[in-house]
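All protein chains but one are shown at their positions in the complex.
The letters A and B name the chains in turn, as written, and every chain counts its residues from 1.
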Amino acid sequence: MKFALSSPQGRPLVRAMTLAGPAYVWLLLAVFLPLSVMLFYSFMSDVPTSGGNWSLTFQNYLTFFDEPLYRKLMVRSLGLSAQVTLICTVLGFPCAYMLAKVIRGRTREALFLLIILPFWSNGLVRIFSWNMVLRSGGVVDWVLNHLWPWTVNTDLMFSYPAIVIGLVHSYLPYSVLTAYLSLQAIDDSLIEAARSMGAGRLTILRRLILPLAMPGMLAGAVLTFVPVVGAFMEPRLLGGRKGTFIGTVIEDQFVAVFNWPLGAALSFTLLALVLAILFAGMRLSRRKDK
Amino acid sequence: MKQDNTIGSLELDSPVLSNAPHTPRRRMWSVGAVLAAIGYGYVVVMIGFLYLPILVMALMSANASPLYELPFHFTTHWYQALAEDGVLKAAAFRSIEIALWTTLLSTILGVMASLAFFRYDFAGKRFLQAMLFPPMAIPWLITGTAMLIFFFAIGIGRGLHAILLGHVALALPYVIIVVGARLRTFSPELELAARSLGASGWQITWRVTLPAIAPGVVAGALFAFAVSFDQFVVSYFLSDPGETTLPVEIYSAIRKGFTPEINAISTIIIVVSMGTMLIVSRLYRFGGEQ
Partner (left out) sequence: MALIDKVLKRALTCVMATAALASFTAHAEDVHVLNWKGYGTDEPWALKEFEAKTGYHVVNDFFNSEQEMLTKLRTNPGAYDVVMVNSAFNQQAREQNLLQPIDVTGMSNVADLNPKMRHSHLLEIGGQSYGIPWVWGVTSFAVNDTKVHPAPDTIQALWDPAYKGHVGIRDDAIEAVQFAALATGQNINDIKNLDAVKDKLKALTGQLKTFWSSENDWNQYVASGVFYISTYWSGSAARARNKFNLPVTFVIPKEGAIGWLDSLSIPKGAHNVAGAKAFINYMIDPGFYTQWDSRVGAPVSANVKAVAALPANAFNRAVLANPSVQSRIQFQEPITDDKRKAYLQLWQEIKAQAD
């Protein structure tokens, strides 16, 4: 439902610009202009300051199509991100639901805060702590060995599951809290009305609650999917030799060699793919609404 | 007169759980109650998962081995070392200060921008919304390098001001998306109604809209704080050598020697945050009840 809040002064565009202006001016100065420099670099053969001859070229972008390595890693990263997003959304929803609809009062606030808090622990320290939990001889092993009569040696560290666990842990609060925001706004009387008309629990969930909670869940999904595609810390530290993803490869272009143009080109290709996916998703959901 | 159908803060009469609103409760363990119990257990398990690495981190801060070796030997050695470590403490305070400023600025700017998107339709709106994704999608290494080059080129250079500039820019998309999700559950008619009663634009925002979307604003602010407080890549590029932030110190310490002092300070921060939040929640209910 879109409509313009008509006001005596000015057209919608002017009013919108005064509200959104400051934020976007900030973004322009701090992010868009710097990234434009990077975008320009991505069309160069060499960065000017390195003293070599440089020329404009598409080669860096073509490399993505020439070399199967980057395509492969891009698919791998997108897949990882999709998995993590799905797991976070599925795990987070029931939690959010409980918080929003079932638990009341002080307990709810306390839980709300408890869920936010892990955010404020340092990400690197968290990853190292996962190392302690997942490695052979770590916490998981210890607990399992005390519960199970046989000796178990689960070595989850330096594997794909470890990366997923670390990422899900870092991004779960996003899913819980964004879903909570939408769920909490659902009027209880709506649900009561549905019940009084004889709707069963599942129907209410499917027809009433999920659609109304969609904005929040989508926001949480986006806030998870987008950053995880370019993640490099968790793959590197938790994945060991299995931790090669597009994010780590982009980092290498800046850290191991001086190939900023290629690194920049890969980043913008990544951005384009992510935007395309989001756009496609929006189109799909728009069609479903009709 | 009203039956007290609550178990703690769990209201069994909540319309969500009761099957038929007109039939009074007879059995203690109805389907609703079982679901609720499972739900409660689920939340506990989720909280447990979220806090597992945090607890391990806290535990290791009191472990004697500098290489995180088990078996566990209790010591307060790392906390003592921390008390004498001026650099780490200064970095921690700097991070908190920057995060607070980032939260303030990005929340204000982000809410304004969110309102603009919510109220008005204008040319270029989709484009502006799409522009929220580059800061999130593009790996921080690229953004950080780009910022460094650009800030030097235009004379801003490095330092705390540069870090603040970068952090707010990184946090803005989160605030805008989260507040936007909450606004999606807010009905525009309320604003229209208020205007028809003669309220000015500012009054509408302050008295009608903001209170209704308060949980979204709070969530956005908390995310902004987390984004800033945990940011180490961009901070690494933009900080002056003598004045770094805590995540940058931790990131640099990985090369030199990552002692449990890091765990000690992280544990202290979590404990202090927990305490602060509990106090704040006592004074101010932000559950967003209507």
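Criterion: contacts are C-beta pairs under 8 Å (C-beta built on N, C-alpha and C of every residue); 3 or more make two chains touch, one makes a residue touch a chain.
Please read all numbers here as calculations on a predicted model, not as lab measurements.
Novice: Could you run through the displayed chains and say which ones the absent chain touches?
Specialist: So, taking every chain into account, the missing one touches A, B.
Novice: Using the document's definition of touch, tell me which of A:V90, A:V257 or A:A276 contacts the absent chain.
Specialist: A:V257
Novice: Quick one: say which of B:A62, B:L132 or B:L148 touches the chain that got left out.
Specialist: B:L148
Novice: Considering the whole complex rather than only what is displayed, give the residues of chain B touching the chain that is not shown.
Specialist: Against the left-out chain, chain B lists 65-69, 145, 148-149, 152, 241-242, 252-258.
Novice: What is the set of chain A residues that contact the non-displayed chain in the whole complex?
Specialist: Chain A touches the chain not shown through residues 49-52, 67, 69, 72-73, 76, 135-137, 157-158, 236, 239-244, 249, 252, 254-259.
The rule is simple: only the chains that are shown with their structure count from here on.
Novice: Quick one: chain A and chain B, Cα centre-to-centre, how many Å?
Specialist: Here chain A and chain B have centroids separated by 14 Å.
Novice: Tell me, which parts of chain A touch chain B in their complex?
Specialist: 1-5, 7, 12-13, 15-17, 19-20, 22-24, 26-27, 29-35, 37-38, 91, 94-95, 97-99, 101-126, 128-130, 132-133, 137, 139, 169, 172-174, 176-178, 180-182, 184-186, 188-189, 191-192, 195-196, 201, 212, 215-216, 218-219, 222-223, 226-227, 229-230, 232, 247, 250-251, 254-255, 260, 263-264, 267-268, 270-271, 274-275, 278
Novice: Once bound in the complex, which stretches of chain B touch chain A?
Specialist: Contacts found on chain B: 8-11, 14-22, 36, 39-40, 42-43, 46-47, 49-54, 56-57, 60, 68, 70, 109-110, 112-113, 115-117, 119-123, 125, 128, 130-131, 133-139, 141-143, 145-147, 149-151, 153, 165-166, 168-170, 172, 174, 176-178, 180-182, 184-186, 188, 191-192, 195, 201, 215-216, 219, 222-223, 225-226, 229-230, 232, 246-247, 250-251, 254, 258, 262-263, 266, 269-270, 273-274, 277-278, 281, 285-288.
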